[in-house]
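One protein chain is absent from this view; the other protein chains keep their places.
Moving on, here comes chain A:
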Amino acid sequence: MIAFLQTYGAQLILKTWQHLYISAISLALGVLVAVPLGILLTRVKKIANVVMAIASMLQTIPAMALLALMIPFFGIGAIPAIIALFIYSLLPILRNTYLGMEDVNPSLIDAAKGMGMTGWQSIIKVEVPMAAPVIMAGIRLSATYVIAWAALASYIGAGGLGDFIFNGLNLYRTDLILGGSIPVIILALIVDWLLGKLEAAVTPKTTNA
C-alpha cells in the first residue's frame, strides 16, 4: 500500500483530479441542460413523452459503444469523454426534474397564478423550490453514474482513474486495478455525500422544528 503510494502517489493525485473534472464538467453540463429542459417539458407536455423516450433511448446505448462512437466525431481525449458522460447524465436529471415539477401540488400553482405571479415567478418562487428535493435526487444519481463511467473514459484517452484500471488489466496487476477502482468508489461516495448536503440545503424549510 505504502509502496504503491510511493510509486504512484503523484500520478494518483493527477488521475483523480482528471477523473473529477471530467465528471464534474459532464455533470454540470447535464444539470444545465436537463433541469431547464425538464422544467420546459412541464409547460409543453405534448412533446414531453417524445423527449423522455429519446433520453431513455440514449441511456440504453452501452457505455463503451457510446464512448467509441464519439471518436469519429470528436477524436480522442477529454472532450469526447465529457460529451458521452454528459449524454448519460441527462436522463436521471431530466426525468426527476419533470416528475418533481409535475408532482407539485396543483393548488399551489393555481394559487400562485391566481394571486398574480407570472409564469416565471411561479417557477422560481414556487415550483422549483417544491420540486428541489426530487431534482436533487436525480442529480445525485447522475453524479454516481458519471463518476463510475468516467473510468471507462480512459479507453478513449481522456485520462482519469480508468488509466490505472486499464493498465492493471493489461498488465495483470491487481494493485493497479485496485489502486484505480478504490479511489473511484471513494470519490463517488464523497460526491454523493456532498450532494446530499446540498440537497438538504436547497430543500425549502416548511417548519421551524
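Rule of thumb we're sticking to: a residue touches a chain if its C-beta (ideal position, glycine included) is under 8 Å from a C-beta of that chain, and two chains touch if they have at least 3 such contacts; residues count from 1.
The rule is short, and it goes like this: contacts and distances are computed from a predicted model.
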Which name from "SynChlorMet cassette protein ScmC", "Putative alpha-E superfamily protein", "Quaternary amine transport ATP-binding protein" or "Sulfate adenylyltransferase subunit 2" does UniProt give the chain that's left off? "Quaternary amine transport ATP-binding protein"
Which of A:117, A:148, A:177 or A:198 contacts the chain that the document leaves out: A:117
Touching residues on chain A - with respect to the absent chain: 105, 107-108, 110-118, 121, 125-126, 129-130, 204-209
